[in-house]
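Right after this comes chain A.
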Amino acid sequence: MINETLIPKLGVITEIRQDTPDIKTFRVVSPEGKKLFEHRPGQCAMLSIPGIGEAMFSITSSPTNTEYMEFSIKKCGCVTTWLHAAEPGQNVTVRGPYGNPFPVDDVFAGKDLLFVAGGVGLAPLRSVINYCRHYRDRYGKIDIVYGSRSKDDLLDYQEIINEWATDSGVNVHLTIDREQEGWDGHVGFVPNYVKELGFDTNKIAVLCGPPIMIKFTLEGLRSLGFEKTQVYTTLELRMKCGVGKCGRCNVGSKYVCKDGPVFRFDELDELPNEY
Partner candidate 1 sequence: MQRIGVFVCWCGSNIAGTVDVVKVAEALKSEPGVVHSANYQYMCSQAGQQLIKDAIKEHNLTGIVVCSCSPRMHEATFRKTAAAAGLNPYMVEIANIREQCSWIHKDMQEGTEKAIVLGRTAIAKVNLNAPLKPGESPVTKRALVIGGGIAGIQTALDIADAGFEVDIVEKKPTIGGKMAQLDKTFPTLDCAACILTPKMVDVAQHEKIRIFSYSEVEEVKGFVGNFDVKIRKKARYVKEDVCTGCGLCTEKCPMKKVPNDFNLGMDNKRAIYIPFAQAVPKIATIDADYCNMLKNGKCGVCAKVCTAKAIDYTQKDEFVEEKYGAIVAATGFNPISMDKFDEFAYSQSKDVITSLEFERLMNAAGPTAGKLLRPSDGVHPHKIVFVQCVGSRCASCAEKGKEYCSKICCMYTAKHAMLTRDKYPDTDVTVFYIDVRTPGKQFDEFYRRAAEEYGVHYIKGMVGKVSPEGNKLIVQGSDLIANKQLKIEADLVVLAAAIEPDKSARPLATMLTASMDTNDFFTEAHPKLRPVESPTAGIFLSGACQGPKDIPETVSQAGAAAAKVIGLLAKDKLTGNPCVAQSDELMCNGCSSCEKVCPYGAITYADKEFRGPNRTTLIRRVAQVNEAICQGCGCCTVACPSGAMDLKGFANKQIMAEVDAICK
Partner candidate 2 sequence: MQVNEYKPKIVAFCCNWCSYAGADLAGSNRLAYPAEVKVIRVPCSCRVNPMFILRAFQRGADGVILCGCHPGDCHYTSGNYYTRRRMALLFSMLDYLGIEKERTRVEWVSAAEGAKFAATMNDFVKTVTALGENKRLEDLRCKK
């Protein structure tokens, strides 16, 4: 019988990290302790707990990590609530990878990169950022603008300040929405911060975050002179099959699970506004 994509693989959660009050990162390997499958930066996988449900999450670990996969998951629905209550050793089912990755090996190659993320929106970008950091010499300067409501809501904070910020040629710009004790960094919303920082346009930008942030950041970048062809984002819609067959996640004739989740803004312009 041929392989069936809907039948998942068995995974084991080996480690759970509380990143923010409502985001946890789950490390998943096969029962043999190996990485479940290979993926490209920006791709997703379906995680499920039988009897609870199945949901699509972006793979937040870099493909260059050969040992395991990680998923940063915000508690919001049925499956995520269940996962948040789980403990290490819990089995889950995993299938994927699904979707199109970021064009890291062609379009991004040799270019300066700007990553802009808000809140849990960093999760899908983490795999790209770490991929690009891994192959540091293939890319130009990397700027990362990341903001969240508060310091506590910054995802992967330790990794950002200990690893990302110390890399050469990587500039990390953190911001939080409101003043907070113990925070001497920037305060303000991401779109404004991006404009304040005033990047040159000779680069590729990747945005991920809440719709309102994306909208204004895009406007900001446009005002800085960026073309839509230079800016990428990832979308999230209701998904069931992950392979463009169940009929839910399409925006116009594009299926987010299959044709996305990575889109360039000029491509999105071609699609109806239904996401």
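The candidates were selected such that all candidates are chains of the complex that A comes from, given by their letters.
Methods note: a residue touches a chain if its C-beta (ideal position, glycine included) is under 8 Å from a C-beta of that chain, and two chains touch if they have at least 3 such contacts; residues count from 1.
What you see is a predicted model, and the numbers here were worked out from it, not measured in a lab.
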All of 1 or 2 sit in the complex with chain A; the one touching it is 1
List the residues on chain A that touch candidate 1 in their complex, please. 82, 85-86
